[in-house]
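Here the complex is missing one protein chain, while the rest keep their positions.
By written order: A and B. Residues from 1 in each chain.
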Amino acid sequence: MDIFQLQGYAYFGLVAFMVVILYSYIYHLYSSEKKGIKDFEKYGNMALKDEITDTPVEKISKDEKN
Amino acid sequence: MENRPLEYDYTVAKMFMLTTVLLGAVGMLIGVILATELAFPGVNTILGGLGLNEFTNFSRLRPLHTDAVVFGFTLSGIWATWYYVGQRVLKVSMAESKVLMFLGKLHFFLYLLVVVAVVGSLFLGITTSKEYAEFEWPIDIAVVLVWVLWGLGIFGLIGIRRERSLYISVWYYIASFLGIAMLYLFNNMEIPTMLAASPAGETGIGAWYHSISMYSGTNDALVQWWYGHNAVAFGFTVPIVAMIYYFLPKESGQAVYSYKLSLLSFWGLMFVYLWAGGHHLLFSTVPDWMQTMGSVFSVVLILPSWGSAINMLLTMKGEWQQVATSPLIKFMVLGSTFYMFSTLEGPIQAIKSVNAIAHFTDWIVGHVHDGVLGWVGFMIMAALFHMAPRVFKKEIYSKSLMGTQFWIQTLGIVLYFTSMWIAGITQGMMWRAHDEYGNLAYSFIDTVTALHPYYTIRAVGGALYLIGFFMFAYNIYKTMTSGRRVEESELQNASPMAA
Partner (left out) sequence: MFHWLEKHPFFFAVGVFLVIAFAGLVEILPNFAQAAQPTVGTKPYTVLEMAGREVYIKNSCNACHSQLIRPFKAETDRYGHYSLSGEYAYDRPFLWGSKRTGPDLHRVGNYRTTDWHENHMKDPAAVVPGSIMPAYGWMFTNIADINTAYASQLTNAQFFSVPYNKPVPTKDGGTVTVAMANSVAEANKMALDEAKVITAGMKDKDVQDMVAAGKIPEIVALIAYLNSLK
């Protein structure tokens, strides 16, 4: 197998992989909102309520800093 | 001092606002000079009496124009907004960390040093010739340092944040940081020629700053356009999207239409944009399938790019009267419209048969400019207009001046891209025209003289935009020096402006 064939296979494999990832992400977004696990739209408020005195949308607690 | 409540600290943001305005004015001024030189070649030698022909010549100024606008105006704009938006959406002040404050200032001053070195070296003709990567190795090293400092600033601020999740804008800033870092490093791999030794044992021969590319010929071209295209992606698209995701919702008081769509288009953009680099190489010596892939992905690219733009326009849903009343919103809405327009135009140019005509012509120049003038320029100016009252605690000096600026610049852009469309297609068609005997119908010079009227219109369009930019600079300056002081309560959403 020459390098071009390899390149072709690598390309297709990775594209397929990315397509799966992208679509499962769409699924993840909408299903977790529907099931009520997570409300994504509330994050939009991070831009609107951005004074330093405003309460964070999701407060970071001391023990889970990374 | 001790009991003052905590506030956001915009010191570094202000510094970069200054360079945004200054370098924007310089870069655009040079642009207008270049446009005039193409229409009226006599302008090239306008300072000939002083023996300065070498430095006012089109070819010497051209890299200065692109670099001043890309690495001066746009980068400064990106950083000015980062040091503003970053603090706000992470809800942490730079004043809380002496280290981050120091890094931010160091970032600015080192950047200023690089700007001076770039301007000097390009005037002297010290260049590697690779577009948007003209700097020789000593400057490249300094650029990398500046970039690392920005990275430390980003991740440092994220490290001490109060908001747990990262707002979508921060994602885009991170992507911009990483993307450019990778592209710049790989494209600027070069060997300083002073490292070579002659058989007689001499070392350090010739100019110490000179280098040659690590890649040769076709490979060099591949890497260069992989860089060239994606520097546009991560310099002109990604960070500008970051800005609009913050400034449009904030200014209009409307949360982004769909946060989910914004996440989705982020990943779509990340994945697809890199593939499109190959379309700069159509009909060159790279393999066929790669050229085709380049075209296909450029077309697919429309979708995620438009995801962001549509999201922005829908954010204004039910609030369209704001577009009519606020010139600031006008800038952003027209900006995202130009974004949609140029992301549609780009893929069209990438279609093989279109590219056969468009490549090497002024249509490409037109495409770049409707994106940069309409999208990047408008968005950065809008961001600075929004920031000015909050940073200086002053009311924007003049709303009517802002409105006038908007219309003058819009007219300028329209003149610019329409003339370049016509010029590009005219020249592309003339190059390929044959007469009935199968001979070329036009000599090259015919295809140049035919463009004179369009070059003239373009110069006028560019000059209008420049005039608008000076109005912008004046407006910001007057806001800073003589605007009415505003209270914190006036700054919630729509920016306060005096008539």
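Just so it is clear, contacts are C-beta pairs under 8 Å (C-beta built on N, C-alpha and C of every residue); 3 or more make two chains touch, one makes a residue touch a chain.
Since the model is a prediction, treat every value here as computed from it, not as a measurement.
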Contact with the hidden chain (one of B:Leu22, B:Leu47 or B:Met194): B:Met194
Residue, one of B:Asn53, B:Thr292 or B:Thr337, that touches the chain absent here: B:Asn53
Contact footprint on chain B, counting only the chain that is left out: 37-38, 41, 44-45, 53-54, 57-60, 62-63, 125-131, 155, 158, 164-166, 171, 174-175, 178-179, 182, 186, 191, 193-200, 202, 205-207, 210, 212-224, 226, 228, 230, 267, 270-271, 273-275, 277-278, 280, 283-287, 290, 293, 356, 359-362, 364-365, 431-434, 439-440, 444-445, 448-449
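The definition used in the following text is that only the chains that are shown with their structure count from here on.
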Computed distance of Cα centres, chain B from chain A, in Å: 27
Chain A partner contacts - residues on chain B that touch it in the complex: 5-8, 88-89, 91-93, 159, 161-165, 167-169, 245-246, 249-250, 253, 255-256, 258-260, 263-264, 267-268, 271, 287, 289, 293, 493
Residue numbers on chain A that touch chain B, as the complex places them: 4, 8, 11, 18, 21-22, 25-26, 29-30, 33, 40-41, 43-48, 50-54, 56-60, 65
